[in-house]
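Every protein chain of the complex appears in place save one, which is left out.
Every chain is named by a letter (A and B) in the order it is written, and numbering of its residues begins at 1.
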Amino acid sequence: MAEVLSALSKKLVSGHYGPAGDAGIRLSGRRLRGLWQLAGWANFETAAASALEALGLSTIGTFQSAQATQIACAWRIAPDKLLVESAHDLGAFNSQDLAVLNLSHAREAIILSGPAARDLLSQLIAIDVSPAAFRRGAFLQTGIHHVGVLIHCVEETDFEILVPTTWAESGWEVLLENALPFGLEVHSNA
Amino acid sequence: MRRLNAGGRIDRTKPLSVTFEGRALPAYQGDTLASAMLAGSVSLAGRSFKYHRPRGVFSAGVEEPGALVHLREGDRHEPNVRATTTEAFDGLVSTAQNAWPSLTADIGAMNNILSPVLSAGFYYKTFIGPFRNSTRFWMMCEAFIRKAAGMGRATTLEDPDRYEKRNAFCDVLVIGGGAAGLSAALAAGRAGAQVILVEQDFELGGAILSDPVGAPGDAWLSRVKEELASLPNVRILLRTTAFGAYDGGTYGLVERVSDHLKTPQSGQIRQRYWLVHAGRAVLATGALERPLVFAGNDRPGVMLAGAVRTYLNRFAVLAGQNVLLATNNDTAYSTAAELSRAGAFVTLADLRADPPDDALAIAKDAGVTVLTGHGVLKAIGRKRVTSAVITPVDERGRAAGSTRKVPADLIAMSGGWSPVVHLWSQLYRKPQYDAHAVCFVPCQESEHHLQPAGTAFAAATLDEVIAQGFNRGIEAARASGSTGEAGDPPPPFEAGPFWQKNQSPVWATRKADGSLAGKAFVDFQHDVQLSDIDQAHLEGYVSVEHLKRYTTTGMATDQGKLSNVNALARMAELRGLSIPDVGTTTFRPPYTPVSIGAIVGHEHGRHFRPTRLSPIHHWHMDNGARMTEAGAWMRPWFYPQADEDLQAAYIREAAHVRQNVGMIDVSTLGKIAVQGPDAAEFLNRVYVNGWKTLAIGRLRYGAMLREDGFVMDDGATARLGEWDYFMSTTTANAAKVLAFSEHLLQTAWKDLKVHVTSVTDQWAAIALAGPSSRALLNSVTDADLSREALPNNHVTRAHIGDVAVRVHRMSYSGELAYEIYIPAGYGQHVWETLHAAGQAHNLKPYGTEAMGALRIEKGHVAGPEIEGRTTLKDLGLEGLASSKKPFVGSVLRKRPVLTDPDRPTLIGLEIEGDGGAKPGSLLFQAKAEAKGHGEGWVSSTTYSPALGKNIALAFLKNGKARLGETVRVVNFVGGETLSARVVSHHFFDPEGERQNG
Partner (left out) sequence: MIRINCPVCGLRNETEFTYGADATVNRPALDEQETGPWLDYVFNRDNPRGWHKEYWHHVQGCRQWLVLERNTLTHEIRGCRLAREAGE
């Protein structure tokens, strides 16, 4: 079987970087289980109903809030677009009223965590990422170094950053540069 | 000048090693470089900008125009550093700048003698003057002027330090940590708002720090600091300057994290650039003292009176023994008394004939001699003042009586105070002139996000300062929804002089005839004399904004801090107007200089911009490819064998493709999924050709125009399903085409049910080209690739090994060719599979340079041809356009200027001789003079291995009709002329037999 090569394969090398002592930042990466875009038009929610049901979701959700189930995580990225991480093949739901697009190879997840994770984010994006403003379960679509990314607050100090595959290495290096002063641990496995 | 034995806010237990010009200075923790210089009796700190006049320490803060020095050595060397704001640290090394061969014997001081020709407008006049037609002469002058003018010398070594950017959000930003700012932060903090308090100094306190140690302010300060420290919602940033105020409550700050250390500690950054988004901000920036204008007011030993007081009380430095204080208001009286008590001999010359009794009493009690109705006419002494000419003056400040010379080693002057309105002015707000306070004051607009308080708002008493700060703090907190109890403001205390009282509007001392007794400066930093203002007026300048640019007053680091009011006052005088009628200039960021490093942060070197890598990138790197940048992408340029250079490699690679088979990574092509029931209609509208008939499993080349009728992009689009299309764009235009499509679909074409999504990252793509490509691909796939099953411009799904891929049969090289689309994570695997199987077919990878050669041989257009100024007809693609349907640009492409038959059109050139042509060369008729823009230009060039000659794509006026003609190809940049024969741009296999085979 051909193996999927992670865009971060050269970067996910475990080690401690920056000043010695407790690391403020931990970085690792994760291959997505599968990533799909569901897009519709005026009757989007109806058109998406059966796909949502298969994922254990009841609605298309609201902007800036992720919906997670056992088998999927869904982000409402635009009025008529849903981005879904799931191992299920959603291609079968493609229809005249619901455009399904496989993006499984188009994004990688960089996992950012640690006590200084929010400080690091505040160096990269001009958005209030204080715990009160960016809560668990919330997500942001924004730009890091002029590249569009999606940042999901998974836990209080754990964030997943979905980055375009072809920018993953460059984006990783930007994170690494900014993270060094905090002390940094890289984990090859999430 | 000397250090006093006691007093000051310095830590005498911590002596520091500090040098200036190699000389050790007596410095302690808590000193600035300037206070150490004064304590070490350094009078001469540097030379001025234009006239190279000797200059000394003039102020005790950010307004410093004189003591600008070189700080540090080697790669950390920094020019134009204000000694007055440079915190002393152990190991500080500083030198003088703008002086050659030495500070004391500076040759550039000749400019001082030449000053009549270097006066206002010198640069303008020289640029547009009698030599305006002589570029060479002016370039020679410029080289001299650049060397003579300017200030410090920057290092050319790479900056070794790290910088950082950070965004912050708060309810209330308080700018300034003096009494007003502290009160504001306290109120807002108590109310529960998220507060950021910034102070440019390394200590909080502002003017309180200039009061003697143990004065009532100290207790007040420590109580307030203690309470602020107990509020977790208040963040205090010391050594941090708010240098810019921008729209939307955004402020730029620079925090000097480790500038007070010899070098940053391991892992520590040097400076941090904060972008703060504040609900409200309080402008508690205080006030700056203004100089008086008299001859020699720039001499070393002439200082601002408030600065003299700061050096005395904060740093325990007596800046002169024999002090002449010149004033037009009451504040200098307390200073005079304090200096006298510290042991100086003090004479006070007051321009006012009738100072108030309480002021006179203060002086008298301290043994200060007061000369009322007197002014300083001239300061004497070259590298240090030695004496001054003083004179009785009339109510306009003109000499009215006999002058006399008095000895003085320090002339301290007070022309009143100016609120620091810079950030407020940066927001395009005009301060108003307050004739009573004799200064420009910001206006209070209740809804504005920046609210002035304290002396920045001309608060004259400490009660007002504290009350204003406290109230602005509460209001700002309330505006953000904070409802906590703010309590009472901290009680006022008895403070030293910080604001003018009873100020006279007279600001200059002149001779009886109204002339000056020598050079008198308004802008010390830019060497602008009072006479320059006069000259500008004589030459007809009336607008203050023009005056500023013509004389350069208030430009550069001064930003009007010291110069503004005096320059405006003179302009008003000359025009017979009041100061408010003349108005004031607009200040712009930054308030004080900011290092570029802080603004750049990490975005330099390889992080100057984002880099995109193909999913197959590391194979190229591991296999010796030479890479090239294509926009944000890295692409294989060529794969050298042995010691091949570019030329040898691409010729070999291109020839190999035509004879055998080659593979190239084309993952960088823009790829857009076009989905929805109206996808065909959408394509029909954005492409010039028709799409309604394209069957599933077919692909088609298309070109699209901009709205103005010029060609925007081209590429192939495949139909993958009933409602699914796969559009490819050029690497360079992918983002533009996507954004343009989204715009049309979300604005004018909202009725179309179509979604467009970038899938560039989803797919790796490999082009396999050459006569053996089918055989090679057959050996690794299960798909039927026969001519009948997969003709040119068809698509099929296939497997390579166990990887599901899509094979598009299409050709860019003109050979039998396939593009294979692979889910990105399998890209490298499939590349390696093909590469291994390819060894039996003599497969070689090729790079972008060979790809360029192949497409030029075929006459395919690319970026150099689709460059935004060419039409379908120019490109020979007019046959593509459908006449049966409207499409983007279909009407405007028929504008007369775009259909002019004389427009240069695409042709091929066969270049004579061994050397190729350079892109950008201009085309001329064989016998015409090579002058002007010619009849066309060369766009792309290559050596053609298939033809065995140098060829080029070019645009030539009426080109289609000129095949066979010989033209001259002139490269004006390289100074080279070649001959070339005009031919069809389809150089190779014009019938396309090879690709359809």
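In this text, a residue touches a chain if its C-beta (ideal position, glycine included) is under 8 Å from a C-beta of that chain, and two chains touch if they have at least 3 such contacts.
All figures in this text were calculated on a predicted structure; none of them were measured in a lab.
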Selected residue (touches chain absent from view) among B:Tyr246, B:Phe345 or B:Tyr701: B:Tyr246
Contact partner of the left-out chain, one of B:Glu707, B:Glu722 or B:Asp784: B:Glu707
Touch criterion as defined above, residue of B:Cys443, B:Ala512, B:Val542 or B:Ala748 at the omitted chain: B:Ala748
Residues of chain A (touch criterion as defined above) contacting the omitted chain: 63-64, 77-79, 126-127, 140-143, 146-148
Residues belonging to chain B that touch the chain removed from view: 246-250, 275, 277, 428, 685, 707-708, 739, 742-743, 746-748, 750, 886, 891-892, 894-895
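In the analysis below, only the chains that are shown with their structure count from here on.
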Chain A and chain B: spacing of chain centres that average the CA atoms, whole Å: 33
Chain A contact footprint on chain B (complex, rising order): 162, 164-169, 266-269, 275, 277, 601-603, 606-607, 609-615, 618, 633, 667, 673, 675-677, 721-724, 753, 755, 757, 759-763, 801-803, 823-830
Complex interface listing, chain A residues touching chain B: 1-7, 9-10, 18-19, 31, 37, 39, 41, 80-81, 94, 96, 99, 101-107, 119, 122-123, 125-128, 130, 133, 145-147, 164-167, 169-171, 173-174, 177-178, 180-181, 183
